[in-house]
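All protein chains but one are shown in place.
Right, chain A next:
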Amino acid sequence: MRTTNAGKGLASPPRLECNEERQLTEAPINLGAFKALARRAGLTLTPAEERDLHGTYHYVAAMAERVRGRGRAPGVEPAVVFDPDKAAQ
């Protein structure tokens, strides 16, 4: 049986209502900046793709904001950790 994290002192994240992230209804950057990000990523997008992706980018930006905006304690490590026993497998 595996042990769980329960009781290890990790605080539950504060509860936010799900609609909070929907308040970000426009991309946090304009189309020109978005195109620059795409170019930096090495993507070759058509103008239509640039517009479409920019139109939905704000949803992803809102999710990124949601995972960041918590004032998380420095000791909360990522859930994926380096395991030296398995590192070479």
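The definition used in the following text is that contacts are C-beta pairs under 8 Å (C-beta built on N, C-alpha and C of every residue); 3 or more make two chains touch, one makes a residue touch a chain; residues count from 1.
Everything that follows uses one rule, which is that contacts and distances are computed from a predicted model.
Its record in UniProt calls the unshown chain "Indoleacetamide hydrolase", which is the match among "3-isopropylmalate dehydratase small subunit", "Indoleacetamide hydrolase", "Electron transfer flavoprotein subunit alpha/FixB family protein" or "Cyclic nucleotide-binding domain-containing protein". Residues of chain A that touch the chain left out of the display are 1-2, 4-8, 10-13, 15-21, 34, 37-38, 41-45, 49, 52-53, 56-57, 59-64, 66-68, 70, 72, 76-80, 83, 86, 89.
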